[in-house]
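Here is chain A:
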Amino acid sequence: MRQSKVFELIKLKFPQVSEEDLTKAVIVPQELLPAVANYLKGQDLSFDNLHCITAVDRLERIELVYIFYSFKNRQQAIVKVYLPIDAAEVESLTKFYRSADWFEREVYDLFGVKFLNHPNLARILNPQDWKGYPLRKNYTNPNLIRKP
Partner candidate 1 sequence: MVTLSSLIVMVLVVSAVLGFISASAMFLIWWERKVSAHIQTRFGPMRVGWHGVLQPIADAIKLLCKEDIVPVGVDKWVWWLAPFFVTVPAVMAFVAIPFGKNLIVQDLNLGILYIIAITSTGIFGIFMAGWGSNNKYSLLGGMRSAAQIISYEIPLLISIITVLLFSGSLSMQKIVTAQAKYWFILNPSLFVAFFVYIISATAEVNRAPFDLPEAESELVAGFHTEYSGMKFAMFFIAEYTNMFTISAIAATLFLGGWRGPLLPGPVWFLIKTYTIIFVLMWVRWTFPRVRVDQLMGFAWKVLTPISLVNLIIAGWFILK
Partner candidate 2 sequence: MKMSNMHSEQLCVNMGPQHPSTHGVLYLDLRLDGEEVVDCITHIGYLHRSMEKIAENRTYTQFIPFTDRLDYVASMNNNLAYVLAVEKLLNLDVPERAKYIRVIVAELNRIASHLLAIGTFAQDLGAFATPLFYCFREREKVIEIFDEVCGNRLTYNYMRIGGVQFDLPEGIDRRIKDFIKYMRPKINDYEGLLTNNPIFLERTKNIGILSKETAINYSITGPNLRASGVQWDLRKDEPYLVYDKFEFAIPTGKNGDMWDRYRVRMDELSQSLKIIEQAIAGIPEAQATVKAGRMIKPAAGEVYFRAESPRGELGFYIVSDGSVNPYRLKIRAPSFSNLAVLRELVKGVKVADVVGILGSLDILMGEIDR
């Protein structure tokens, strides 16, 4: 099964999703994410493994990247969620995938994306009292030396 096949299946169930041109990733609207994750984990697709969560700061928006993997079908699916940068909030996937716990904390720590209903959304890599979200493009720190 290809990524495009996965997209078609998701599209069938959730007509609001779209496909990113460049990467063929499935773009899911923010509010639909838990439902899509539930569908992905379910019997039809059996993506039993949430391999990785990360984010990309695109200046006007934050792209959340979810990489799912199915050990049954030996297949990978990349799901993206676009979030507005000033109100980056999305439902947590911890109730479906427990690996999401630390991944979401990391994204929160470095990008400032709030995961709603996360059991313990605290900073994980930086100290608890750290100011700012280091991986955002507009992050400033006197100790940060940019080098071309």
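Regarding selection, all candidates are chains of the complex that A comes from, given by their letters.
Keep in mind that, in the parts below, contacts are C-beta pairs under 8 Å (C-beta built on N, C-alpha and C of every residue); 3 or more make two chains touch, one makes a residue touch a chain; residues count from 1.
Because the structure is a prediction, the values reported are computed rather than measured.
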Which numbered chain among 1 or 2 touches chain A in this complex, counting any copy?
-> 2
Would you pull the chain A residues touching candidate 2 in the complex into a rising list?
-> 22-23, 25, 48-52, 54, 56-57, 65, 67, 71, 74, 78, 97-99, 101-103, 106, 110, 123-127, 134-135, 139, 144-148
